[in-house]
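Omission of a single protein chain aside, the complex is shown with its protein chains in their original locations.
Now for chain A:
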Amino acid sequence: VLFPQAPRMFAQSSQNSASPVLLLVLLGCVLCPPAQASKSSEDIRCKCICPPYRNISGHIYNKNVSQKDCNCLHVVEPMPVPGNDVEAYCLLCECKYEERSTTTIKVIIIIYLSVVGALLLYMAFLVLVDPLIRKPDPYTQPLHNEEDSEDTHSLAAVPTLAGARANTVLERVEGAQQRWKRQVQEQRKTVFDRHKMLS
């Protein structure tokens, strides 16, 4: 999803009826690990909060029991009150069954941070490295260019010239990237400069 040409290639290489099925399988593989996340013993608990009662201070009890057994009698150990007071004490306690999946959290945070990192690197590349690489070519423009749309015509000239040449992967990547940059520039002009949309 980072490279604009990747979905195009994907669409090219798959037939109409096969691609939905393929996507379904892919989604399933992605979603399966979090959904069936390892129910490790650390990730389930029953938490009972008991308020101060007479001269006993408030306390929180955690225990790894199933949802059926999540009540005061099973979890509160050792019971701080004598037998005849247990019921009154337990009425005050509130028990909740909680479940979490540490694997899901870890995976999601790491995915998120890697996507942000990749985007930052790509932005740094586009701002710093790209102009240096493209310096010999007089037709291209740097990314943060706010000038008028006359430039788009000169940019449009480049793909048609290059279109006759070899359709190698690199050329297509280049073409797609140029088109994408033009698009973003147009969008930026519409939103930020002319304030035509999204004010």
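By our rule, contacts are C-beta pairs under 8 Å (C-beta built on N, C-alpha and C of every residue); 3 or more make two chains touch, one makes a residue touch a chain; residues count from 1.
By definition in this document, contacts and distances are computed from a predicted model.
When the listed names "Signal recognition particle receptor subunit beta", "Chloride channel protein", "Embigin" or "ER membrane protein complex subunit 1" are checked against UniProt, the chain not shown comes out as "Chloride channel protein". Per the touch definition above, the residue from A:Met79, A:Val116 or A:Val169 contacting the chain not shown is A:Val116.
The omitted chain makes contact with chain A at the following residues, 1-2, 4, 7-8, 11-12, 16-17, 19-20, 23-24, 27, 30-31, 34-35, 42, 45, 49-52, 57-60, 62, 91-92, 94, 96, 98-102, 104-106, 108-112, 115-116, 119-120, 123, 126-127, 143-144, 149, 152-153, 156, 159-160, 163, 179-180, 182-184, 186-188, 190-192, 195-199.
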